[in-house]
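Only a single protein chain was left out; the remaining protein chains are all shown in position.
This part shows subunit A:
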Amino acid sequence: MARLTYPLRPWRGAVLLIAGIYFLVPLLASLVFTVDVPGQGLTLESYTQIFSADGFTAALLRSVGLALCTVALALLLTLPAALAVRLSGSGRLRAVLEVVCTLPLVVPPVALVAGLGTVLKWGPDHLATTPLYQTFVAIQNPSFPLVLVFAYVVMALPFVYRSLDAGLRAVDVRTLVEAARDLGASWPRALFAVVLPNLRTALLNASFLALALVLGEFTVASLLGFQPFAVWIVQASGDNAQLSVAVSLLSLLLTWGLLLVVTGLARTRGTRGARKSRKKEAV
């Protein structure tokens, strides 16, 4: 509140203006480029083309599916580990977990995909006679390449772990669990009734980051020869400049919308809980 009483300094406006120009001008230019076709005047043809273009829906759904799987798997891996480390109170284990989860930041996606590609090529040759061969085939199913989820989980690990760790820092997990157990809650109930609700923001933040990462990922998918949304954009638009810009704009809007939904989820849940108990002691 106190901030409102500060005099509006002119340089703030200048910074805002410059930032606005930096971000908005390219967007507006792109928009104009897609709707103002020379010789045809204003037309939305580029956009209508997208939806009728081959593979648009499939690629989009594939990306969203990959993103959701990545979020689920990444949380399933990190959350129990982070909680266990907190509850054990072992500083050494915590350091190990932190290093392990931060490691992927050091490995560039290109290196990751090079390794992954080698294994994918080598594996089937050596395992042709074992049931694992089928596994290799299954995870590379082009309509839903599970192998990408594994790669994305590794890439998302640092971000997911960081946001969870920040959330865990804010609450005294151990005392909360003990208080819940003392009041008759079993371990699973203590976890679901007390710990997870208090980590909601952290969980949403983690999901948010993982989602954004997967939806925009190009390198790994492209080099492994799969076609999620980002790769599809590049391929679909190679020959049509207007179409490609239109798709970029759309995907930007889409990602932005998705992230808004996630943030909105955090807010509505919070206020609903507060309103309920304000109305009546929601015991």
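Note that a residue touches a chain if its C-beta (ideal position, glycine included) is under 8 Å from a C-beta of that chain, and two chains touch if they have at least 3 such contacts; residues count from 1.
We adopt the following convention: contacts and distances are computed from a predicted model.
According to UniProt, the chain absent from the figure is "ABC transporter ATP-binding protein", selected among "ABC transporter ATP-binding protein", "Indolepyruvate oxidoreductase subunit IorA", "Cytochrome c maturation protein CcmE" or "Glutamyl-tRNA(Gln) amidotransferase subunit A".
From the options A:A67, A:V194 or A:A230, the residue with contact to the chain not on display is A:V194.
Touching the missing chain, out of A:D54, A:D125 or A:D182, is residue A:D182.
Residues 171-172, 175-176, 178-186, 189-190, 193-194, 197-198, 200, 273-274, 277-278, 281-283 of subunit A touch the missing chain (whole complex, contact as defined above).
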